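Have a look at the structure below, then the notes.
Note that this complex is displayed minus one protein chain, with the remaining chains in position.
Note that the chains are named A and B in the order they appear, and that numbering of residues resets to 1 at the start of each chain.
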Amino acid sequence: MPAVWLDLGIAAAKTLLVLLMVLNLSAILLWVERKGSALIQDRIGANRANILGGLLPFNLGIVNTLIADPIKMFTKEDVVPAGADKVLHFLGPFLAVFPVVVTFAAIPFGDVLVIGDRTIDLQVAGLNVGILYVLAMSSLAVYGVVLGGWASNSRWALLGAIRGSAQMISYEIAMGLALIGAIMTFGTLDLQEIARAQGAHVLGVIPAWGILYQPLGFLIFLVAGVAETKRVPFDLPEGESELISGYFTEYSGSKQAAFMLSDFAEIVVVSGLATTLFFGGWQVPFLGREGWNLPGGVTLAMPHLAVVALQLVSFTVKVFALCCLQILVRWSLPRYRYDQLMDLGWKRLLPLALVNVLVTGLVIVLAS
Amino acid sequence: MGSLAFAILAVLLVASALTVVVHPNPVKSAMALVVALFLLAVTFVLLEAHMIAALQVIVYAGAIMVLFLFVIMLLSLERENPEAQPHPPTGLRVVAWMGGGVLAAELCWLLVRQPLPPPAQAAADYGSAQAVARSLYTDFLLPFELTSILLLVAVVGAVILAQRRRP
Partner (left out) sequence: MVPISWYLALSAVLFAIGVTGVLVRRNLIVIFMAIELMLNAVNLSFVALARQLGSVDGQVVVFFVMVVAAAEAAVGLAIIIAAFRSRPTVFADEFTLLKG
């Protein structure tokens, strides 16, 4: 088989894997959201759904709901409001989902997989400007909001769209500046290199994860990321108690499913990026490519596939933990008022991020 | 494979550029321009200018065009219908399109008449952020500082120009 086809096949397999991971994680997060919020609010949550009018005599609780919900969403009638621009109405959900899913192409989910004599880098696209690519795709996500609101020909939607897009472009700046500290620390824009660089150990015991070097950067990035995805406490553009559904009020059926999917997928993307930059990505403490390198000089060899599996599991666990953190924050905090929100983005996070860059630069220059 | 990618990109680029110029609805023109700018970033990747491609999406397609869309939404709140907007007289329109066609044909003829020698061998990190930054902060340091002043002036100017007059 010519080498080109094999390369294409491997790339396609990696893309499929990442896509499935994102979509499945989004579905699981829906379940975590419903049952987790129920747990926090001391209630039971969704636990009943009748499939095919009682054809299935048992009730598997949330499982039924997770099957019934997507079926309902995809079979509902697609209503386009009168006077709405049909092309733009159709384009809105697409532009909301596309950048979010595509961002995951640059995030590494493992070190290398060695099959025979091929070394496969476990990252869909090994870009040397990985972080810039991620920032570029997040800045495209604004169009989904803007078009969704504008094309709906409805004042709730337009209000939500204007608020949402202004919020998103404001917090993009704080997010980018928070990342600069991490870029300066690791000296590269390539996400796989950054993940590899966090395999070292400080004082032989503490893993050199990004959060050790950039605690303030991590906090700013997390806050800006949550604001970017328009989740509580920054969900005024969606404003469930004020604007019905904000910019996706006039969407029903599969287009609304697309917006919901983009919402959950963005949580996964922010968690994935935070994991890679601040929590070591796929690194397991003391695990090298050949096996365990415990402190005290003890080495335990491990088969290659076990190492890869451990790295994959570590990545998934870290991303999932950060997603659960975001869901916990959602159900614990009240909503920011809009001027407080913009105030936070421009007058507090932006100067803090600049101070972070300054201090990081000073430390790097003084330490060398 | 490279020629096929270039051919598809060229066709899509010209199509979206024509949509920008021809379509009566300004929102659709703006979206066509976003598509054109994104495709242009893909073309930059074909030319191995990765950093500039990412910057093109971040700055142009992600920020400047959002600004355009905001202004269009603020200013043209009624739906477009082609009869209502003014056009130059048909004769002048024909002359303008012919002029554009002649310009394009002339430039293309000049360019393909004498083909360029094969491109120079590029360094290993050509087009990466490190290479661009190395040149930017050493050879082009003064213009870099001047552009930061320019941006400050532009921000202040835009805020003052767009402010409502205090009564």
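What we mean here is this: a contact is a pair of C-beta atoms (placed from the backbone, for glycine too) under 8 Å apart; a residue touches a chain by one contact, two chains touch by 3 or more.
Note that the structure is predicted; figures quoted are calculated from it, not measured.
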item	value
Partners of the unshown chain among those that are drawn	B
Positions on chain B contacted by the hidden chain, ascending	2-3, 6, 10, 13-14, 17-18, 20-21, 26, 29-30, 33, 36-37, 40, 43-44, 46-49, 51-52, 55-56, 59-60, 63-64, 67-68, 71-72, 74-76, 85-88, 93, 96-97, 99-101, 103-104, 107-108, 111-112, 115-116, 119-123, 126-127, 131-132, 134-136, 139-140, 143, 147, 150-151, 153-155, 157-159, 161-162, 164-165
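Keep in mind that, in the parts below, only the chains that are shown with their structure count from here on.
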item	value
Distance from the mean Cα position of chain B to that of chain A, given in whole angstrom	30
Touch list for chain A against partner chain B, complex	83, 85, 87-88, 91, 127-129, 132-133, 135-137, 139-140, 142-143, 146-147, 150, 158, 162, 165, 169, 172, 189
Residues on chain B engaged by chain A in the complex (per definition of touch)	25, 27-28, 31, 34, 38, 41, 50-51, 54-55, 57-58, 61-63, 66, 69-70, 73, 79, 125, 128-129
